[in-house]
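I have a structure here, written as structure tokens, and I will follow up with some questions on it.
Missing here is one protein chain; the remaining ones are kept as they sit in the complex.
Coming up: subunit A.
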């Protein structure tokens, strides 16, 4: 839901309002309004970030004047509040976003809107009054049901702190956002920032209130940024900028374009018919394995490289375990022509030699991590040490929903495309956007968080996260973090990790290098502790059998990571009508050696 704050006229107040990141801000050019912005210097609008659309509000103003004011103030949108005709509106269509306002009451004739449909971008529905402009009163929102056009609309008129929550119950498909004005003021034209802040929290956090991150970077008891002072400036810069950057329209357009044309999104939601027969439910595969570079990791790498560019960074560092994230990072660095350094445990480099060569071919420098256990956690330590020594020009692309805040939230947002697409695709397949079950494998947990993200508040959807049990949870060689770990701090966040009684991190084991991590992301720790998600584990043997089954029933060779999620199907009981989505996080080409050795092909 978009938010527009209208009727601004004081420079300092404008700055405070834009800091809340509304989607639109409105300035009223109507002499009879107490919020008339006469005399506001042109410069006062210059500092407003490009992500916020500056809107000029006019009542029966001449086209010449409107054009002049657009040029002068740099408006991105105009809102016409008088008796402007469809032809009048058409003059501006395509140049700026055109919003046409109408006052509604129970006798409103919705037919009259048809002539505007091709000449404007948005409607704004206010309460009908004798005067032009807002009334500060609500109308009966039920009459919105009579609006059948496909032009989105803003809702205006009397929305205040006490009824803002009710707005969220409006389910009209064209409901675009709310227009906030007089009920959030200290005096006409001077907005009450505290009241607006509360309203923004209610509206914007709609899907993320319960399981999302708070301002300090915590998910319930987990998260935060437990980092030495040397890393503080780097992480603080990200914390301050990441939301502004990723909500910017230009960023979104570039991100969406690359996901579509470079990565090949949307990835299909495939109805796996033979799996469905075998398990007695409708099984769907979300095909992240079909992405460029062969896994979901590229979604995050693209997001972060675009972010790094906007932060003016000249050098990228990353850690990698199996090499999938390292390859994704090397790929996007090649794409953008930015220097790339990947840290990889010395032991992992030997185990995953083809990926090391891939990264080198893509132009990355691969540095072996020779400290500690010489695997993923040590590669992460080495990358953090590099970042400490290069605080100004380097961005660290973390590959999972781990690390200090804002990484877990940032990576989850980049991966959330997985569940956003799934919801739309499920409607096509099943008529409903909600399945009964969603399954994904969890190492640090980035594909799982992307797969769960837009289902978190749909509590009817059961979320199943599958960890690697290795040779068995109690074998001493396992990576089943929630089964074996307890609360502590790892790589900058409070989470659940495998550790000794003395707080030393335990080296995990799994046949799948991507799940071979001693912790999980803090949001997963929160979903586990709050019982929103069910966390289970699958052994090496079970995973490999499930991987082979997938080859033979569906003609898809899954990554061994993914095979853990598939193996969990064997342990579940379904109703015939259940819809089940599994994230096929990656393809199994990189694991062929392991499969071949295990099955003697």
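The rule we apply is simple: a contact is a pair of C-beta atoms (placed from the backbone, for glycine too) under 8 Å apart; a residue touches a chain by one contact, two chains touch by 3 or more; residues count from 1.
By definition in this document, contacts and distances are computed from a predicted model.
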Omitted chain, identified by the protein name its UniProt record gives, among "Fe-S cluster assembly ATPase SufC", "Tryptophan synthase alpha chain", "Oxidoreductase molybdopterin-binding domain-containing protein" or "Transcriptional regulator": "Tryptophan synthase alpha chain"
From A:63, A:165, A:186 or A:230, residue that would touch the chain that is not displayed: A:230
Residue, one of A:188, A:391 or A:476, that touches the chain absent here: A:391
Hidden-chain contact residue, picked from the options A:90, A:489 or A:572: A:489
Candidates A:127, A:174, A:371 or A:436 - the one touching the absent chain: A:371
Hidden partner chain, residues of subunit A it touches: 216, 224-230, 232-233, 371-372, 377-378, 381, 384-385, 388-389, 391, 487-492, 499, 501-505
